[in-house]
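So, subunit A:
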Amino acid sequence: MNKNEIVIKTDKLTKKFGDFVAANEITFEVYKGEIFGFLGANGAGKTTAMKMLIGISKPSFGKANIAGFDIYKETEKIKKSIGYMSQKFSLYEDLTIRENIQFFGGVYGLNDNEIVSAGNKLIDKLGLHDEADKLVGSLPLGWKQKLSFSIAILHNPKIVFLDEPTGGVDPITRRQFWDMIYEAADNGITVFVTTHYMDEAEYCHRVSIMVDGVIKALDSPEQLKKHYNAESMDEVFLMLARSAKRGE
Partner candidate 1 sequence: MKAVVLENIVKTYKTKKSTVTAVDDVSFSVEEGELFGLIGPDGAGKTSIFRILTTLLLADKGSAKVLGLDVVDDYKKIRDIVGYMPGKFSLYTDLTVEENLEFFATIFNTTIKENYDLVADIYKQLEPFKTRRAGKLSGGMKQKLALSCALIHKPKILFLDEPTTGVDPVSRKEFWEMLKRLKAQGISILVSTPYMDEAKLCDRIALIQNGKIMKIDTPQNIVNQFGKNLYAVHSEKMFNLLNDLRDYKKTESCYAFGENHHLSMKDEEYNLDEIKSYLEEKGHRRATIKKIDPGIEDCFMQLMKK
Partner candidate 2 sequence: MKQLMVFIRKEFHHILRDPRSLLVLLGMPIVQLLIFGFAITNETRNTNIAVLDNAKDQSTQNIITRIESSRYFDIDRTLNTNGQIEHAFKTGKIKVAVIFQPDFQNELAHANKAQIQIITDATDPNQATTLANYISAIVMDYQSEQNQQNNLPYTINTEMRMLYNPELKGAYSSVPGVMGMILLLISAMMTSISIVKEKELGTMEILLVSPMKPALVIVSKVIPYFVVSLINVVTILLLSVFVLGMPIQGNIILLITVTILYIICALSLGLLISTITNSQQAAMLVSLLGLMLPVVMLSGYAFPIANMPIVLQVLSNIVPAKWYIIMVKSVMIKGLGFAGVWKEALIIIAMTVFFIFVSIKKFKIRLS
């Protein structure tokens, strides 16, 4: 993690839907190579905030700079310098692994040579030689998620956004997945991740917890536990999230 280089900077970022303030004056910074955990109960405004950061939802007001680009004017440039993976949509099930690599490489503007070399490296690393020309749909869920993450960082983005990447994955694969996250962070990629597994919150360098549209807490897991006098992140989370007023 390099604290001298800030890759995400938001200033009072707000999103309103009519009278409803989904995300209220969110202000934080994320550093290069940091693993940043973005936590919150269902309906706390996580998804709304994330959508603004990846440039697919326009903020009502406030400022934000992602990977050096302005969130209002340069969304196209932002999209080129980030990777995104969600639990719901990962890859095309009816394409082979290689075809998925080709497709997403192409989408992110890699040239043919880059796609081939990056693709081969990826297949080497995941040990998928025998499966490379099989349909993604035939892979077990754990493999899909690992592959999906590798493809999300294929174009070496500055930031990768992960939306509940490990839901339903078996415990060993879940840890292998985090090994990959650590490695990416070591290579200077900032990882912005949401999860419902509180033990995973502990793996993050810093964690923010959203309650009712505002960021209620933001610090390293260690400091948060100290501050709230809690044994685990689970406890910290419960303490904060239980104070939530809105059911939505």
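How these were chosen: all candidates are chains of the complex that A comes from, given by their letters.
One rule holds in what follows: a residue touches a chain if its C-beta (ideal position, glycine included) is under 8 Å from a C-beta of that chain, and two chains touch if they have at least 3 such contacts; residues count from 1.
Worth saying up front: this structure is predicted, and the values here are computed from it rather than measured.
S.K.: In the complex, what candidate makes contact with subunit A, out of 1 or 2?
M.R.: That would be candidate 1, which touches subunit A.
S.K.: If you look only at subunit A, which of its residues touch candidate 1 in the complex?
M.R.: Against candidate 1, the touching part of subunit A is residues 40-44, 138, 140-142, 164, 167-173, 175, 178-179, 182-183, 185-186, 196-199, 201-203, 221-222, 225, 232-234, 237-238, 241-242, 244, 247-248.
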